[in-house]
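One protein chain omitted, others in place.
Showing subunit A:
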Amino acid sequence: MNAKRPRVQVRGLTKIFGDEAGAALPLLKAGQSRAEVQKATGAVIGLQDVSFDVDEGEILVVMGLSGSGKSTCLRCINRLIEPTSGSVLVDDTDVTALNERELMEFRRTRFGMVFQQFALFPHRTILRNVEYGLEVQGVAPDLRRDRALTAIETVGLKGWDQHYPSQLSGGMQQRAGLARALALDPDVLLMDEAFSALDPLIRRDMQQELVALQRRLKKTIVFVSHDLDEAIALGGRIVLMKDGRVVQQGTAADFLANPADDYVRRFVEHIDVLGVVTAGDAMRQPAAVKPWQSTAAEALAILTQSGEPVVTVVCHEGRFQGTVDAETLKQAGDTELRLLLSDREACVPGTATLNDAVAKLASGRGEIAVIGPDRELKGVIANADLVAALARRRSETTH
């Protein structure tokens, strides 16, 4: 079996609301537009031919403004909303082909869901809420209590299990909502605007915690959001929807670099470029690199010629060692570079965002190195390169 096969495959999902769905589907398939079909039959098209894959361990963000169909799409995955056509495959099971009884069983064990308004049961304690999914599965009381308490601890709510939801803050309630979904140990976690009802600061914390949790648990997460910053914070691929269709899928950086159309361009217009563009995207080839056994005089010659603010020094294997600036070189004569090294930390990994690069640049001497996993030198970013990268993104997004 192919190890890289996606856990969830959504294929050609279409949802038409209204009694005229049967009449509307052929028109839609024949290529008529949403507005035309609605005019002809009165049916409202919620989703139109939506396809995407979700890999194990991934947080896929389905993003769009309200009315774009993103929540409908999420609910079609576990059939809280019945899709009109198309299929949803989880591993080898076609969810859309299950009968009512099989679907119930499938939901009990394979899907966990987290809701925008938390949807905790107000008459149950946190423990009994988290136990709920196990309870409907028929898990023995002792076992489900243990598993629920473990889940409660995982989300950082230890000690709150005997409280009622109304006694908890919004952030804590949503932790409980997450614990309720995690207690089942589901394969697929469906999160519907899970953090949208929270205060901005708590929302940021929860996003970071979810990313950390996901690194450990390696679930398959589909996360619906209207917030591009949230999608970026969660760090995965994004499926951007508009009017029930997928406009573009890819990372935020892809959207910036190659927007599919004007809608995507406008959508990413106000994006925080520094948080999306990586050092690897913004770097260039260095003009002044010297191995560390070279002399200061040799280095000074190449530095003056290149116009770089510092010489980047590497060892024989090409690993980044540090930088030396012109002032030091002028005073050093024939000293070997390795004795003059400073700023061993003036570097960022290629995967780091420009935010990290800016912080390093601010504390350094006007240039930092971009390195690979073994500290091998990939390129450099100077202050001017950063400005150029920003200017480039601006012109891409505004024209």
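Operating definition for what follows: a contact is a pair of C-beta atoms (placed from the backbone, for glycine too) under 8 Å apart; a residue touches a chain by one contact, two chains touch by 3 or more; residues count from 1.
Here is the rule we use: contacts and distances are computed from a predicted model.
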item	value
Listed names "ATP synthase subunit a", "Dihydrolipoyl dehydrogenase", "Deoxyribose-phosphate aldolase" or "Proline/glycine betaine ABC transporter permease", with the criterion being the UniProt name of the chain not displayed	"Proline/glycine betaine ABC transporter permease"
Touching the absent chain when the full complex is considered, from A:K15, A:K70 or A:R107	A:R107
Touch with the omitted chain, as defined above, among A:L80, A:A260, A:I302 or A:L341	A:L80
Among A:P122, A:P200 or A:P373, the residue in touch with the chain that has been omitted	A:P122
Residue among A:P6, A:G69, A:G133 or A:G364 touching the omitted chain	A:G133
Absent chain, residues of subunit A that touch it	78, 80, 104-109, 111, 113, 115, 117, 119-123, 132-133, 135-137, 164-166, 180, 184, 190
